[in-house]
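The structure is given below, and queries will be raised subsequently.
Heads up, one of the protein chains got dropped from this complex, but the rest are sitting where they should.
This part shows subunit A:
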Amino acid sequence: IPLIYINIILTFTISLLKILIYHSHLISSLLYLKKIILSLFIITTLTTLNTHSLLTNIIPITILIFTTYKTTINLTLLISISNTYNLNYIHNLNLLQY
């Protein structure tokens, strides 16, 4: 049904826009990154289940595995930022401008 398809693509695009136009915290952009990849995961599972092909069933699982890698590194970077900076706001990221 294409309506589900349109819905998931909407989630992807809206979360992508949320990353690009961030509010104040960095953590929100990371959250929307996670949401992007989750929507992609849902799309892959739908395609693999609809086409009934056995080889492409590996794809969603591998995507999940790599997203776990990414999220761990997300959180470690956040921790290091909070260790060196006083605040978590994005306007504090202008040390490298000069």
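Here is the rule we go by: a residue touches a chain if its C-beta (ideal position, glycine included) is under 8 Å from a C-beta of that chain, and two chains touch if they have at least 3 such contacts; residues count from 1.
The definition used in the following text is that contacts and distances are computed from a predicted model.
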| item | value |
| --- | --- |
| Missing subunit (named according to UniProt) among the choices "NADH-ubiquinone oxidoreductase chain 2", "Glutaredoxin domain-containing protein", "Protein TRANSPORT INHIBITOR RESPONSE 1" or "Serine-threonine kinase receptor-associated protein" | "NADH-ubiquinone oxidoreductase chain 2" |
| Chain not shown, touching residues in subunit A | 5, 12, 16, 19-20, 26, 29, 33, 36-37, 40, 43-44, 47, 51, 56, 59, 62-63, 66, 69-70, 73-74, 77, 80-81, 84-85, 93, 95-97 |
